[in-house]
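Here it is: the structure, laid out below.
Missing here: one protein chain of the complex. Every other protein chain is in place.
In order of appearance the chains are A and B, and numbering begins at 1 in each one.
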Amino acid sequence: MEDGIHRSLGLTDDELDSIIAILGREPNHLELAMYAVMWSEHCSYKSSRVHLKRLPTEAPWVLVGPGENAGVVDVGDGIAAAIRIESHNHPSAIEPYQGAATGVGGILRDIFTMGARPIALMDPLRFGPLDDPRSRWIAEGVVSGVSGYGNSVGVPNVGGETVFDETYKGNPLVNVLCLGLLPTERLVLGQATGVGNLAVLLGSTTGRDGIGGVSVLASAGFSDEETDSAKRPSVQVGDPFEEKRLIEACLELLDAGLVVGIQDLGGAGLTCATSETASRGGMGMDVDVTQVPRREEGMEPFEVMTSESQERMLAIVEPEGLDRVLEICRRWEIRASVIGKVTPGPATGDADGGRLRILDGWDGEVLADIPAASLHEDAPLYQRPCVAPPAFDEGGRVLVTDQPVPQSDDPGAELLELLADTRWVWSQYDHQLFLNTVEGPGGDAAVLRLKHPATNADTGRGLALTTDGNHRWCAVDPRAGTALTVAESVLNLACVGARPLAVVNCLNFGNPEHPEVMWQLSEAVDGMAEACRAFDIPVIGGNVSLYNESLGADIDPTPVIGMLGVVDRLERRPPGVGLVDGGRLLLVGVTQPEVSGSRWARNRGHRGGHLPVLDHEIHLAVAGVVRQLVAGGLVAGAHDVATGGLGLALAEMAVRSGLGVSVARVADAAELFSESPSRVVLCVEPDLLTTVENVCQHAGAPVSRIGVAGGDRITVKGLLDVALADAAAAWADRIPAALGSGTAQD
Amino acid sequence: MSRRVGVVLFPGSNCEQDVLEGVSLVEGQPEVLWHGDATVKGVDCVVVPGGFAHGDYLRPGAIARFSPVMSAVAEFAAGGGPVIGICNGFQVLTEAGLLPGALQKNRGLKFLCTTVPVRVEATDTPLTRSADKGAVLRIPVNHFEGNYTCDDDTLARLNAEERVVLRYVENPNGSIDDIAGICNEARNVVGLMPHPERAASELLGSSDGLPLLRSLVA
Partner (left out) sequence: MIFSVHVEVRLRPGIADPQGSTIERALPSLGFDGVTGVRVGKSIRFTVEGADEASARAEVEDMCRRFLTNPVIEDAVVELTAAEAAGASS
């Protein structure tokens, strides 16, 4: 073997030694390529796995926890919900449209791999600042890509987030979440069993697109534009029409009981799908690489085995069912080729079995011969150094900054700066398909009718979904910031009347070789674990995206929480983020006048301090009472207080409903813009005011009267008085005006 | 005996389940018409639903119109059978020559999913016979190519013959003369960009589409 070739594939010298120990000999090029893609950060989670073990993952309703293609929970009435979140950050930085589009395609395959029909997408998106032409180019391309693929494949996109911030300049975060439903008894796992069963490759042809995509694209930072251009050829192109037919064909195969196991081809392509199905089933597999339909001539076996060409699935079928499988695929115009055979392994008592062999023709030369499980189970596990940055003490608690608390010059103008309607983004997404969307994008959380996936029978219940992330909080204190993010998700669900069932997370961090980045990751995991334990919500899946950096600077730590909830009786639309004329405004919860970590403080250049404190008991009381009030139809409007504080919450309610507010009893700008947790603004009809107050008091949730809705001004006594029309214009125009001012690739 | 409504399913269609659900809701009897079968199976009414038939590759509707089922649909229409094209279905019907004009990219060059007010302009069609003339309905639109266009002569005829069935009250896509839906000369073939099946429940935001769905089974 040529000296150092493993290094150019991203393997360290120690990792090569491990491979030699596993094989008892030097690997050939094909084998080396297979280990390189499977042991990459993207596929093996080698830097993060030691930390992820600390998350709580169990609850009676969890059917499948982390480690499978998607997490699955039992949502009652014989229905299971599969959910997953993923990132496509690096591909989207290079080719925004295709990066985002293939991100959508990939997450859909993770869901229907579990036997679930995808019913909803959500996309938390983070871009560089709006005044940067390249960031605008990325934002436009990403949104078009999500729209172009998701609308065509026919899965509604019901919400998400859109954040613009300096920290994401050159490294956008393109996360995507997918929810699917399946009859509980149809749950399938991606495993191969039964010696002699066949591995059938379904879908698109295999080309050179995405060769090395995993190790090159997903695991390397971007330094300059020259490198960007050089990396462009390996970007994959999505085909939503192929994916749509693939979904229908696979679900029909599952309905007909024709597959033993099924697995999507994502990162590491065929190498991952063949070895994962084999090792999960405790079996081996022979793969005839010549049977793989190719898009290009002259492809080498290592290219075929590592290609990340999109819209492909691997189904394990019994030989006697093959004809019916091929017939269903023909009907949906889906290519299907037998490329592998299941061979004995540990599960059949064959300790020497469990080999993944790559063959040049069924009776031809053995091109690779490796223990299938070694690609996963023997992947390196790194306990990388974790060191708190100097601004934090040894206990991991943030040191008090010596920066003075910012002063407010003009609270009215500062409030207008915070307003931004994301309609420009979500009006490009079909958010209504399947007739489930009760509350779509733009609210605190999406609400979907829960219909049985097989019978279409309405259960009278609903599912709710939210995604939340806050890099400002996590930059100040990754542990407390992540816990606050989980808390925000709980409140978002409460505002639509839902109780939480499960969390999935997407951990977007910088370079894991930087000890402070690993410290941030470790702290964030602990913060998520603490909050999820306190609120009794299992974490059923996650994705880790590292090396998010541009020009050597790590992004602010950005754990994104996706939370699934259930509405036990969906009898009416949730009140939504709105007001009614003459409605009384109540604040549930108590404001801590701490502005550290807030968007307002960051806008004033303040980046340190202590985050407001999260009291789990009060939080549960507030969430519980809001859920009860919303479900009971006792409130006319509800909005959780988060980014931008009470000021932004009130202003958003005002501009959405076209009604002003008149508010008193806010002491100062700190109280107006503090992002302290566990608070919800309610708008209540006057005749229900005392009832609502009584319900709150009974539940132990602090509540105070803060004002009244109506008129055409937003006033906070002693602090600000702005015209509703000015606020509405600032809100509506910010994003379209900025994106309408042109984009540039450089 | 409830009316049988056939819903055409092309590869890439995605609103067929929603139309089936909408038809059931108004007590019609829905069934799927597979694109590869050259028959409408004796149904009373045909709906070509929304979606991205054949991926909308080349042009929306350009490939779908050659499907075997479309010759049966054309024959059914020629015999006076009611045929409704919703969104992508409207695009398919114009490509197939069953309706005049074409649907271009939206004025804003963006896909647009929102709810718009549309006015019922004619009630002597199979889509609108249970609706009130002049009624303004709030119905979702969901398309990239919904910007109706035709030559001046065609437009003059559409207006003179009262073949504009639905008009946008607020034009979302640049459509000529605010056209949201039209019918053929015989008034039995109707195409529209808004999705009535998405406006069939107050829980989902609007039930204004119900009069249109009821027309299909009346």
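Methods note: contacts are C-beta pairs under 8 Å (C-beta built on N, C-alpha and C of every residue); 3 or more make two chains touch, one makes a residue touch a chain.
Nothing here was measured: the structure is a model prediction, and the numbers come from that model.
When the omitted chain is restored, the residue from B:Ala38, B:Leu109, B:Val169 or B:Ala218 that touches it is B:Leu109.
Check B:Ser71, B:Thr123 or B:Thr149 against the missing chain and you find that the one touching it is B:Thr149.
The chain not shown here touches chain B at positions 58-59, 62, 66, 94-95, 100-102, 104-107, 109, 149-151, 174.
In the analysis below, only the chains that are shown with their structure count from here on.
Centroid to centroid, with C-alpha atoms defining each point, chain A and chain B lie 36 Å apart. On chain A, the positions that touch chain B within their shared complex are 147-148, 151-154, 239-241, 244-245, 248, 332-333, 426-438, 449, 456, 570, 572-573.
Those residues of chain B that touch chain A in the complex are listed here as 11-12, 14-15, 17-18, 21-22, 51-52, 54-57, 110-114, 140, 142, 144, 195, 197-198, 200-205.
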